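Complex shown without one protein chain; remaining protein chains in place.
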Amino acid sequence: MTVRTDQTDPGRAIGLDVSSVSKMFGSFVALKDVDLKVPAASFHAMLGENGAGKTTLVRCITGYYHPDHGKIAVDGHAVTIASPRDAHRFGIGMVHQSFTLVPSLTGAENLVIARTDRPLVFHWDSELKRMNEFLERMPFRAPLDVPVWTLSAGEKQKLQILRQLYLNQRFLILDEPTSVLTPDEAEELLGRLRDMTRAGELTICLITHKLREVRAFADEVTVLRRGEVVGVGRTADLTNADIAKLMVGDTPPPSRWTSRKPAQPAGHPAFEIRGLAADRDDGMAAFRDIQLAIQPGEIVGIAGVSGNGQSALLEALCGQRAVVSGEVWAHGERVPPTRAAFAKHRMFSLPEEPLKNAAVGRMTVAENLALRTFDRAPLAKGGWLSSAAMRRQAIGLIGRYRIKTPSPSAQIDTLSGGNIQRTVLARELSGNVGILIIANPCAGLDFTSTDAIHAEIMDQRNRGVAVLLVSEDLDEILELADRVVVMSGGRITYAASIADTDRATIGHYMAGEKTAEAAI
Amino acid sequence: MVAPTKVGKWSLGVRTWLHYRAETFIIPAVALLASAAYFSVFLICLGKSPGEFFFLIARGGFGTLFSWQNTLVRAAPLILTALCVAIPARMGLVVIGGEGALVIAGFSAGAIAIPLDQSVAPMFITLAMGLTAVVVGACWIGLVGWMRHARGVNETISSLLLTYIAIAIVNFFIEGVLRNPADPNRPSTKAINPDAMVGAIPGLHVHWGLAAGVVLAVLLYLLMDRTTFGFAARIAGGNPRVAEAQGLSVGRLIVTGCFIGGACAGLAGFFEVAAVHGRANAALHANYGFTGILVSFLARHSPLAIIPVACLFGGIGAAGGLIQRRMELPDATVLLLQGVVFVTLLASETLYGRLPFFRATQDSHT
Partner (left out) sequence: MSDLWSALTLVLIALLGGIVRVSTPFLFVSLGECLTEKTGRINLGLEGTLVLGAMTGYAASYLTGSPWLGIGAAALTGMVFGAFHAILCQLPRVNDIAVGIALIQLGTGAAFFFGKPFIQPTAPHMPSIALGWWSSNPDLQNALLINPLFPMGIALAIFLRWAFRNTYWGLIVRTTGDSEPAARDLGVSVNGVRLAATSIGGLLAGIGGAFLSLSYPGSWNEGLSSGQGLMAVALVIFARWDPVHCFYAAVLFGAAGAIGPALQSVGVTQGYYFFNAAPYILTLLLMVASGRSKRAARDMPRELAITR
């Protein structure tokens, strides 16, 4: 197998043939007899739920894992991929879901450090000349001379892809590349990549869970479930229903909530954000002029790709970020970010990444369950804690919410992600809730857990809770929300009730202004 | 898997408690033994006998009533300076400025006694000294907490810098304006009225500072582990973001914790001046603050555990002179031993949650 050097002529797409690959971790079977055949210059999609084995398979292909059995062939030649460096040499590149660019380096510097021939010293004149020549031949561009942290998510994604192409990686695995892009950007990017495959320059293996993308761009599909291939075929021959069924299997989806109670007539809003504005840590504006009102028994969804101020807004609402101007009101009065105010207005929150944002890793499950109630009766009397009462409360909640833990005294960071999420849910939703603030509740969870959480949220809504749902998953918002609002560039650019709008329109507003940083 | 519906309150509680806490006892003990082993190897390389070394520590620190008194006199300030590290540590801060707080608080106590000497009854002099020391110490470390909260200044660096500043300030006054002319050899403040000095606990030839330390340790244990304030503080120490989301005021908790810690170190300074030396001079800077850091870490920042660990290090310190004379080792030997213990202890942190023995016990409850 000849070693490919960087930046040779336009390059030729390469094909990959994975046969009967198996991988076990101890007694856990991650992959069993998996075949993946991707002919050169094709656009292949790999689908599967979380935990289906996509990541493991991809790690075997890119050299992070070694398969226990099976063969891999690149362009017809059998190869052994012992390390990520080998994979690079054979022309296999991967673009990860989370950015692996170095924020403080410029685009050019990011390109240069990835080169396989590593000169000790760089001569920037010749390097930049070569890069510009390379960019000429590419269907899209990204700025090379500014530090990467100033770029928008879309530009970063393009830069990552450009880096792989610069290194002449002609088999590209893309892991959920459009999750941080607006629908328009996603359309453009995938479209251009498909053009490159049609021109014979590139082979793409797209990992996604978005059936629309598969339908629109992929030639063929491989579906994984529980470590095995359950379906392979041309996208033209499969319907969406076929694919969905392959992904989740024959078990019927758990019963959805049957009724969505009709929305209440508009009265006094339960929760209002009045002209809120805050800054980021580095001093630039995070968001400005956020004006929002939520009725009791209503779900308002904030749509938008990440990086447009949503996280900062959530932090400001929960008291984790200082506010530059504006106020938060609930039930007709102003709400300062204090414990007493949260308790009075029954404000609860489910932030994203629960272990990082909603739980104290080193404390026990029982203690984490008591974060809202530890300073009130029956857990506290006159400033003294009652550990017996705390334990009783914990045992009750563990049973009700089916939290899988060896004991209430187990440290919470020893639990699985799903169980940590359940613990946070138990703590926040078990009381008398008035206002609920939720962010990306189902990130990284499988279909069943996602359904269960959606059911919980709808249940709260039907009971009259005012829900603010911030989500990067437009489908989630379309399913749950009564009204939708789009945040782009740190401002609200669109608001409508779900009945009066559609995905395309919302997507159009999500595209909005290009860079979050430059906008304000 | 469904959680247990029937819980035998007593047995499950105590057994779980034991299994989860066993790790926190056993691993530091292992670290202590390991460092003793490393140090023994070191001594052998020097041609000295480890057996004799540890025997002398046992003798000089814990062998006779006299050595126990010596040990306890050293343990008293160690308990307090260790608390100065432990309380902020439970809140997520690594504060190592106990030495500086001790020195400047002790000096303030000695200084305030001077104008009061003739005019006020001795008991009130003592009271004034104690109050001054506590307030000065509290503010000194409170400043560290404030700088961390308001300006994001790393508290480890700032507390150590404040220690050097405290020593410089105290030296300035002791060698200058407040220097006692009656003592030409050693710069020091005027000796305080002997009637105003703190006496010894009856029966024990150890000053009341020991009792104060023990009582404070118990009180602070109760505060941190059994009150809502302590719970809130531990949340802030474990994950400040979550603390904020729960509406707790992390800044107030941090600064309060630093005030409490500083007050403890200040109290140590008070006793050093009012019970041991009778005046403020360079002897205040006796490394109690720095040894206190190690005591707190070895006790895993638990106020109750600090008491026995402080006695251990008090004993090692008490035996220092004996070791120096009998084994012809330099006085820095104890310092070196402490360094070895500290490093080994920190390295042993990596064993938590990884030893199969403890993991098995944790999973065995279904």
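Per-chain numbering from 1; labels A and B assigned in written order.
Throughout what follows, a contact is a pair of C-beta atoms (placed from the backbone, for glycine too) under 8 Å apart; a residue touches a chain by one contact, two chains touch by 3 or more.
No experiment lies behind these values; they were computed from the predicted model shown.
Participant: Determine which one of A:78, A:102, A:146 or A:388 touches the chain that has been left out.
Facilitator: Checking each option in A:78, A:102, A:146 or A:388, the one touching the absent chain turns out to be A:102.
Participant: Which is it among B:102, B:160, B:217 or B:233 that touches the chain not included here?
Facilitator: Of all options in B:102, B:160, B:217 or B:233, contact with the hidden chain holds for B:160.
Participant: With respect to the chain omitted from the figure, which of A:283, A:332 or A:382 is a touching residue?
Facilitator: Only one listed residue reaches the unshown chain, and that is A:283.
Participant: Give the residue, chosen from B:53, B:107, B:140 or B:290, that touches the chain omitted from the document.
Facilitator: Going through B:53, B:107, B:140 or B:290 one by one, B:290 is the residue touching the chain not shown.
Participant: When the complex is taken as a whole, what residues of subunit A touch the one chain not shown?
Facilitator: Touch set of subunit A with respect to the missing chain: 83-85, 88, 96, 98-105, 109, 112-114, 118-122, 124, 149, 281-283.
Participant: Mind pulling the subunit B residues that touch the left-out chain?
Facilitator: 92, 94, 96, 147-148, 150-154, 156-158, 160-162, 164-165, 168-169, 171-172, 175-176, 290, 293-294, 297, 330, 332-333, 335-340, 342-343, 345-347, 349-350, 352-354
Note that only the chains that are shown with their structure count from here on.
Participant: Report, in whole Å, the distance between the mean C-alpha point of subunit A and the mean C-alpha point of subunit B.
Facilitator: 46
Participant: Once bound in the complex, which stretches of subunit B touch subunit A?
Facilitator: Per the stated touch rule, the residues are 1-5, 7, 12-13, 16-17, 20, 226-232, 234-235, 238-239, 241-242, 244-249, 353, 362-366.
Participant: Show me the residue ranges of subunit A that touch subunit B in the complex, using the header's touch definition.
Facilitator: Result: residues 318-320, 337-343, 349, 351, 356-363, 367, 370-372, 374-375, 380, 383-385, 391, 395, 398-399, 402-407, 409-410, 414 of subunit A touch subunit B.
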